[in-house]
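There's a structure below that I have some questions on.
A single protein chain has been removed from this complex, and every other one stays in its place.
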Amino acid sequence: MALGLSVIFGVVRVVNFAHGEMMTVAMYAATILFAALGLDPFLCMLPAAAAFFAFGYALQAMLVNPFITRPEHSQFMLLVAVAIILSNALLMVFGPDARSVQVDYQLDTFEIGKLLVDKARLYGAAAAIAAASVLFLFFRKTRTGKAIRACADNHLGARIVGLNVKRLYSLTFGLGAACVAVAGCALVLLVDVTPSLGPYYTLLAFVIVIVGGLGSMGGALLGGVLIGVSEALAGLFIDPSAKSMFSFALLILVLLFRPQGLLGSKA
Amino acid sequence: MTLLALRSVSKSFRGLRAVRDVSFQVAEGAIVGLIGPNGAGKTTLFSLVAGALSPDAGEIAFAGRPIHGLHPHQVCAAGIGRTFQIVKPFAALTVRDNVVVGALLRTRSAADARRVADGILDQLDLGAKRHLPAGSLTLPERKRLEVARALATRPRLLLLDEVMAGLRPTECDEMVLLFRELNRSDGLTVLLIEHVMRAVMALAARIVVLHHGQVIAQGTPAEVVRDPAVLECYLGEEAEI
Partner (left out) sequence: MNRAGAALAVLAALLMALPALAGPYALSVATLILYFAYTGQAWNVMMGFAGQLSLGHALYVGVGGYAAGALFYHYGIGPWAGLWLAMLLCVALGAAIGFLAFRFGISGVYFALLTIASAEFTRIGFDHLGWLGGPGGMFLKVAQRDAWDLVNFRGPPVMYYYAILLFCVFAFALCFVLSKSKAGYYWQAIREDEDAARALGIDTFRWKMLAVMLSSAMTSVSGVFFAFYYNNLFPEQIFNISRSIEIILGPVIGGVGTLFGPVLGAALLTLLSEGITESLGAIGLDIPGVKQLFYGAVLLAIVMFLPGGLWPALSSRLRRAK
């Protein structure tokens, strides 16, 4: 999930404030599909990813692209507005109660040595790594991927060379959205979904991305692991509900001392 | 009296030595030109003097006091004004308000600042446009505004960064007259970076030539123009001497 944000921000340099909300929508989509068709969320991932790709593409093309030249905080506000609209639309349609997906293997665990690992979590992690690998290959090997990276490095230069920057941005946003869809499907097995989940996950994604390094995919993964581990540890030593405080403190520290993150490069 | 003195000033950026062991002086009341090919380090030198950058080595003294390492606003308060190579007007403010911002450094009240601003605007022939937003001005007007704004801070030394670029010869001549007048009547010391030789020759009593971050020649215009090192570094360039 954080991967998607890193991709979006790193390339389009637009802070997608609606990231968390988009994931919440994905989670709801998974619940509907499960309820209606009995589809295992993991199987939902591919169609969800495709649908979200289209949605993200459209969002970028229609709303954000005209904005690239506007000052930063305009773009930010734009996505804040989208976030508000999404989360409240969800509230209106689904109501405030939590929903969840119940699958057979949800409570099963694997035993690896002395550790008990939830099957659901393991599958989720596998999915994340798979998605990350696909993205990585895409950006390194394909022509479009390289084109997108060129845009990120030098917007003006890319245009001069003839790349259709707007279309590439839309593509990137779409990819980011697809990542989010995958994440949402995986997460729905672990967390009950309510309409107000958005802000928490958006912030979490930012923490991860900034700690790991904006624009660096490896950084996003590393950041994700780091935050996950530190939150778990913090939960052991401090009151569990306060563990997010630790993440935010970390965010503040990183913003101050190493804004490019652990693996990022200076912008 | 020496107003500005640079001694062995050096500045590098990640391995690129932009300014290397540069030393020269600017006497009070003089107009000195700083010339050299693109990339010679001229604007970096300005930024060092103005406090936007701090030197890796060497000293910069203004009226006897060291100013290297000071913040830009402190350098301005000490009496050095500067213009930018790519003009930076406060686009949303009116022309007059732009200059008022400069004037406020030295005045007690906003009303006084407005009076001072009006005077300077007239001096620079921008009076008629005083209530228009600065963003609506043409390039030569913006350049004049940039100068007006810097002048409003009552500097003793004015750093002009390629202020003639993009101006037509007649506009260039008007600016030359303006600076000559300010130099004569107010005793304003000027250090200017210029590519437009027409202006440099007309204004500067002394010229410092920079190439690859080092001073390769200094002297009167006549001396510099004949200097073999200077001719070599400009060979192939269009010099309008």
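Lettered A and B in written order, each chain numbered from 1.
Everything that follows uses one rule, which is that a residue touches a chain if its C-beta (ideal position, glycine included) is under 8 Å from a C-beta of that chain, and two chains touch if they have at least 3 such contacts.
None of these values were measured; they are calculated from a predicted model.
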| query | Which of B:A52, B:L132, B:A165 or B:L178 touches the chain that is not shown? | reply | B:A52
| said: For a quick check of understanding: of B:L4, B:V26, B:A40 or B:L104, which residue touches the chain that isn't displayed? | reply: B:L104
| request: Give the residue, chosen from B:T44, B:T153 or B:Q218, that touches the chain omitted from the document. | output: B:T153
| query | For chain B, which residues reach the chain that was dropped from this view? | reply | 50, 52, 71-74, 76-77, 81-82, 84, 88-93, 97, 100-102, 104-105, 109-110, 113, 149-150, 152-153
| request: Kindly note down the residues of chain A that lie in touch with the hidden chain. | output: 15, 63, 66, 70, 72-74, 76-78, 80-85, 87-92, 95-96, 195, 199, 203, 206-207, 210, 239, 241-242, 244-245, 248-249, 251-252, 255-257, 259
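One rule holds for everything that comes next: only the chains that are shown with their structure count from here on.
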| said: Using mean CA coordinates as chain centres, what's the gap between chain A and chain B in Å? | reply: 49
